[in-house]
Every structure is written in structure tokens, then in C-alpha cells.
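Before I ask anything, let me first share the structure, which is written out below as C-alpha cells.
With one protein chain removed, the remaining protein chains of the complex are shown where they sit.
What follows is subunit A.
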Amino acid sequence: MSGFERKNKRRVKQLIDTEKVYSKNLEEKIEVIKQGLFSTDDFKTRELTFNEKALIILFVDSVIDNKNLQSYIIKPINENRHGELENVISANSIISTKSIDEALGAMVDGHCLIMTEGSELMYLVCMPKIDETLNEPINEKVIRGSHQGFSESITKNIHYIRERISNPKVTVKYATVGETTKTKYALIYISNLTDPDLLKTIENRISYIKADSIQSPGYFEEYLEDDSFSPFPQFLNTERPDRVAANLMEGRVALVMEGSPTVLIFPVTFFSFLQTTEDYNNRSFISSFFRIVRLFSFIIALCLPAVYIAVISFNYEIIPVEIIFSIKSSLEYVPFPPLIEAMIMQLTLELLREASIRLPNPIAQTIGVVGGLVIGTAVVEANLVSNTMVIVVALTAISSFVIPSNELSTSLRILGFPLMLMAAFFGIFGIVIGLMLIFIHLSKLKSFGHHYLYPMAPLDIGRLKDILIRVPIWTLKTRPDDLKTQYKWRASSASRGWKQDEKTD
């Protein structure tokens, strides 16, 4: 028996229901299908009469091309009213089936289902929504991987997600929020994976929102987050459908909102902000390296200016004599204490960054040149800031930009300021106290009741292999425990069983 046959023989218990015989009653059938789609809110029905019998078209709104549905199915049926269904509908393929499971699978894949009263046969007509627009999110670019970004329309965005997880278990729950704005949003999750308690918590929290206007996911974030005064983001913002899909498959929940290309993902851990979808697209060797680089950049962005200040103003002894000489010579004519120096440079950098966001692209580049080159050189030549400080600040900025999440990288740079103060007052001792406080805060922080620093605190050594480095995907056989997913299975241990088949000895 070859591996291929073996694979097809083995079926995953949780995923595939056993085939059942369904009654011919239309209402019952619709109910079964609705249950099969976990009462998702983008499931729609349309009732018509054909051959003096009731005919019902069932479809998943977000994956069906509504215009085509109207003009090629509903319109001809309404005009003809009699005859063979195959002859009336203009479609390139009509599949007839009796299996509800097949129908469910096809429905989320861009088919609409036609059922008639008294007939066991159901017809599947292919009518997928085709979206040609490609707008790569500029703040989350990747080299290898999907270049699709979310658009501003909620149905389109759900379509992107359904495209990537083509399974009836993907559930969409529409609702509106905001007394005046009546903003439409949708919660998306995978019904048989996501922890039901988590869903209850989320729904409970959302139910408390009584506000006049909710305009963007940021509003949601502030109403729902566990700790509003924490400098760390507790929701993952992304504009990438593949990232959302990957996170849904982890058992998280996504919130899509009308008029916003950003999708919120929660609950998240701190390490989600240090990962990109590209990590799983590159080879594990490369991704592991970049994960380590990112962790390193996190530490540099947080501590480097503080450590430099501590060393320069307190603990000269720590660095070797040879380096002291060169640093000292560059500090010779600088009138300010290191703290002020660092503050000036850091603030200048923040100014440049903020300025270049607002300006159109070509001018932003000019700002870069003026800011980076002109100010950088001039400030040193004018002896306002030392050479080494420019290097330190530049390194800090670059490492903060390495972090994939914009929110996290900004909060890091902001956290750098109090650390710099601590360093200026108490040297290395102050930095350790500051870092300790940050660490205690992080390990106390929760995102929807889930530990923010998992798997570091609580320590789960087995999970660190997907956090600090990235081991090959097939070694990740189970899901992490923190999200309490309904099933833990991720990949079978025999996924690379072909090794046995090809063994030559």
C-alpha cells in the first residue's frame, strides 16, 4: 500500500461527519445546512417558485458574485417558471448531488445551492466572486508570500478570509455597534476550533459597549482591552488576509469592520507581534535566524540608549579602556550630559518619522535626506551631539523598525525614555530595575484572560521552539495550550511517512 492510499484511508475524526440520510423536507434540509455552516450570518436564502413548486437558492453571501447570481440564475428562473432546471440556468457547470457535506464544502467555495421541493437532488452552480484588485498593504510587506491586502469593504474582506480557509466551519457573525453610526462589524472564528468560553467572553465584553459612535477598530480595541494603561498592544492589527487566516487556524478570533482595512485579532501573545507570515513561508533555518534577529532588535530598541547613557555617565569601568578613549574624544566638546544628548536625538528622530508619514512620498524622501544626512552630520560637526550618540540612536531606530508590528515598535521607543531616565539616575542598576518592572508588567498582563507572555510566563519550554526559533512545521504536531482550542491536533506524526517508503538499505 503506497503512502498516498494510506493517507486517503485515514480520515480525521473531528473534521468529517459521517454521511447521513436527510429527509426530503425543505425546511429541515435548510436547517441542516444552516447548522452545517454553524449559523453563520453570511448564509442567505432566496425563495422562488419553479414548476409550481418551491425552489430555494442557498448561498454564502461573501463568496458569491451577487450580480451574476441575479442575472444568470434568479432572472431566468423568474422568467421561465417551467422546464428543466439545467436548461433554464445559464452557467458553465451544474453539479447535482445528494450529499449535504459535499454541498457545504462547495458552498463556501463559491457555489450556490439550489433545492427544489420534493426532490432529493440538489444542484450546485459555480458562481464565485472574483476579485482582481490587488493592494499590498504598505506597512506589512513581505518578500515571499501573498501580496493581497484587505480592502475597505466588509464582505470583500470576509471573502478574502473564506478564500483562504475554504471550510464550512468558518463562522461569520455580523452585528452593528454604535447608537448613531451603526457600524457594521463581523466576528470571524472557526466554530469547531475556537474555545467556546473565549467566544462567550468576547460576546459578553462587546455587549457592554454602549457608545454613540464606533468608527474604527481602534475604538473596539479601547473598549475591549484588558488594560488600557499598558504600553503594550493587546490586539494584533493586520491588513493581511493570510495573517488573519493563520491566526484563525490557531484558534483566535478576528474582528472585521466596515470601512477599515485593518482587522483585529485577539487574544494575542506578545510574541505574535514579533512574527510575520513570511516566517512560515521561508525555510525554517532562515526564519529561525530572523526570529532571533527580531528578538535581539527588541532588546536593542528598548535598552541600547539607556545602556549607553549608563555606561557614559555612571559605569565607565564596564567598557574596555580602548573604547573609552575613542568615546571620550568624541564627547570632548559636547556641552550636554548624555541624557539630554540622547533625548535631543531621539526626539528629532520621532519628529522625522512623524513628518515623513504625513508627507507625500517624494517629499518624504527629501525629509529623509535632510533629516538623516544633513541634521546628522551637522549636529555632530556643531558639537551638539557626539558621534557615538548618533550611532546609538540610529541603531535604536533601525532595530525598532525591524519589529513587524508598528504599535509594538512605537511603544518600545516610548518605553526607552523612562529607561533612559532610570539609567541617567542610577546607571545599570536603574536599567535592571526598569526592565524588571516592565517584565513584571508583561507577565501580569492578559489579553482576554490569556497570559500575554505565554509561553515564557508561564514557562512552556516545548512551545519555545516556535517562538524563539521556528522549527520545521511538521514538528509542530499539536497546538499551544494557552488558547484551549477544542482540538489540539495540527499535523499527524506520520506526515513525513514517505521517508519509510523510500528507505534504501
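The working rule: a contact is a pair of C-beta atoms (placed from the backbone, for glycine too) under 8 Å apart; a residue touches a chain by one contact, two chains touch by 3 or more; residues count from 1.
The criterion applied here is as follows: contacts and distances are computed from a predicted model.
Colleague: The hidden chain: which UniProt name fits, "FMN-binding protein", "Xanthine dehydrogenase family protein subunit M", "GerAB/ArcD/ProY family transporter" or "Thiolase family protein"?
Modeller: "GerAB/ArcD/ProY family transporter"
Colleague: Return the single residue from A:K444, A:K477 or A:R496 that touches the missing chain.
Modeller: Missing-chain contact among the listed residues: A:K444.
Colleague: Given the contact definition stated above, which residue among A:I318, A:I414, A:I473 or A:A491 touches the chain not shown here?
Modeller: Only one of A:I318, A:I414, A:I473 or A:A491 touches the chain omitted from view, namely A:I318.
Colleague: Using the document's definition of touch, tell me which of A:I209, A:I299 or A:V432 contacts the absent chain.
Modeller: A:V432
Colleague: Determine and list the subunit A residues touching the chain excluded from the picture.
Modeller: That gives, for subunit A, the contact residues 197, 201, 314-315, 317-321, 426-433, 436-437, 439-441, 443-444, 449, 451, 453, 456-459.
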